[in-house]
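Omission of a single protein chain aside, the complex is shown with its protein chains in their original locations.
Coming up: chain A.
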Amino acid sequence: MDWMAWTQPTAIFFIVIAALLITFTVLALKFPETPRIGVLRIETTRGDRLFITLLGSAFINLAWLGLVGPDTQPWAMAVCLVYAAAVFRWV
C-alpha cells in the first residue's frame, strides 16, 4: 500500500464515501422506493440524490477554495450540508 501514498485525511475521506455508499445500498435493499420527479424535472432515487449531492459538494468546495480561500474551508462543508438537505428535499 506504500505506493498509494496514503494520508490520514484522504483515508478518512474515502472511508466516509465508502460508508455512505454502503449505507445507501443497505437502505435501498431494506426500503425499496419509487423514483420521484423533483425540481430538476428528472426521476431520481435516493442513490441519484446522493450522487448529485456528492458531485455538487465537490464543486462547492472547489468554488469556495478558489473564491474565498483555504482558511475558512470548513464553512464550505456547512454550505454542502445545506445543499445536501436541499437536494434530498426537493430534487
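As a convention for this text, contacts are C-beta pairs under 8 Å (C-beta built on N, C-alpha and C of every residue); 3 or more make two chains touch, one makes a residue touch a chain; residues count from 1.
To be clear about the criterion, contacts and distances are computed from a predicted model.
Chemist: Could you tell me which of "sn-glycerol-3-phosphate transport system permease protein UgpA", "non-specific serine/threonine protein kinase", "YceI-like domain-containing protein" or "NADH-quinone oxidoreductase subunit H" is the UniProt name of the chain missing from the displayed complex?
Modeler: UniProt protein name of the non-displayed chain: "sn-glycerol-3-phosphate transport system permease protein UgpA".
Chemist: Name every residue on chain A in touch with the hidden partner chain.
Modeler: 2-7, 9-10, 13-14, 25, 28-29, 32-35, 42-43, 45, 51-52, 55, 58-59, 62, 65-66, 69-70, 73
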